[in-house]
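One structure, as structure tokens, below. Some questions next.
Only one protein chain is missing; all other protein chains are in place.
Up next, chain A:
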Amino acid sequence: MTRPLHLAVALDGAGWHPSAWRLPTARPTELLTAGYWVDLARRAEEGLLDLVTFEDAFALQSTSTTGPDHRTDRVRGRLDAVLVAARVAPLTQHVGLVPTATVTHTEPFHVSKAIATLDYVSEGRGGWRPQVSARPEEVALFGRREVWGDPFVDDEATRALVRDLFEEAGDAVEVVRRLWDSWEDGAEIRDVASGRFVDRDQLHYVDFEGRFFSVRGPSITPRPPQGQPVVVALAHAEVPRAFAARSADVVLITPADNASATAQVAEIVAVRRDAGRTGVDHVFGELVVLLDDDQARADERWAQLEAWSGEPFTSDAEVFVGTPQGLADLLLARAEAGLTGFRLRPAALPQDLDAIVDGLVPELQRRGAFRTAYEAGTLRDRLGLERPANRYATGGTR
């Protein structure tokens, strides 16, 4: 019997291929409307997917690593991902909602309460993808730090900067998790006899002091339904992998083949064990996917996108162009490396999401590798992750 896979879909603009907005099936004038995102999330829910992620960054999209590219042939402009996830939440019931929120320029206190609130408005389906901002132009949007150079230059100064950014990200996730725990689950007592609304003994200062910031706490938002929403982190190099392994509940990796997947999973599991973390070791593989009913049509559509683009598509993740059956073969083979699931990046939206829901999911179900119905419960429940015990709880409350 095949082990069931977890499936996530990464939503961004008109899809991951830069020319996807030109397809007749695309909705390029609706990318800033609520209806577009609601439709995508509902579609993912029809496919019984574990979760969808919403991409984000502060800067305008660009092909340059240091600033705006001033291109007019690609999708530019987008919305705050946490708000998009919240907008979708009341109109869906099952699918997990995982927005990106940057940690480099933001206040962990604000991020903590925003993601906690996402968990409330989705009744336990909230998650968070912390992301560092290495682009120098984003520093200038805030004007608070010294602007640095191209983060993709390989020199010692840049490597040190990247290490700092991920160390700061680690601190940010730690603070956010502490803030989620800063209220015990039973802190709201409403004791009419004593006139006390809360039991202050169940509220805790987090008193974080680090290299980059300090935060006193407690949160202003009570502990969210999942205790701690699910933290998902993308790791495609050594430094981010170490961060993700220590800080995230689900690590996303971009292996090129089974051998590198096996090696990366082992590395992540080892870091987690060293950090004293227990529980399910979720490592999802990343793939850009373009799906069609037959290989020829898929190739043809890919060729059209590439022709429009005028330059070959490049990605940190492997690209799959083919049929749902072919993708199912590939996923099941890749899973042998120890991956527990995949985050698929549709080349074109909504078309390739539709193909995932209508083609890939039934194919995986036929092979006994994917659920046939949602069971009740939170996103953590679906991923088989325990609701975390509260680090501050001393009494019987959990």
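As a convention for this text, a contact is a pair of C-beta atoms (placed from the backbone, for glycine too) under 8 Å apart; a residue touches a chain by one contact, two chains touch by 3 or more; residues count from 1.
Please note the rule applied: contacts and distances are computed from a predicted model.
**Student:** UniProt protein name for the omitted subunit, picking from "Iron hydrogenase", "Sugar ABC transporter permease", "FMN-dependent oxidoreductase (Nitrilotriacetate monooxygenase family)" or "Peptidase"?
**Tutor:** "FMN-dependent oxidoreductase (Nitrilotriacetate monooxygenase family)"
**Student:** For the chain left off this view, which of A:46, A:80, A:185 or A:358 is in contact with it?
**Tutor:** Candidates A:46, A:80, A:185 or A:358; residue touching the omitted chain: A:80.
**Student:** Who touches the missing chain here, A:16, A:166, A:183 or A:284?
**Tutor:** Residue touching the absent chain, from the options given: A:183.
**Student:** For the chain not shown, which residue from A:98, A:215 or A:250 touches it across the whole complex?
**Tutor:** A:215
**Student:** Considering the entire assembly, which residues of chain A contact the chain that has been omitted?
**Tutor:** 21-22, 24, 28-29, 32-34, 38, 57-61, 67-68, 70-80, 82-84, 86-91, 105-110, 113-114, 116-118, 120-121, 123, 137-138, 140-144, 183, 188, 190, 192, 194-200, 203, 212-218, 220-222, 308
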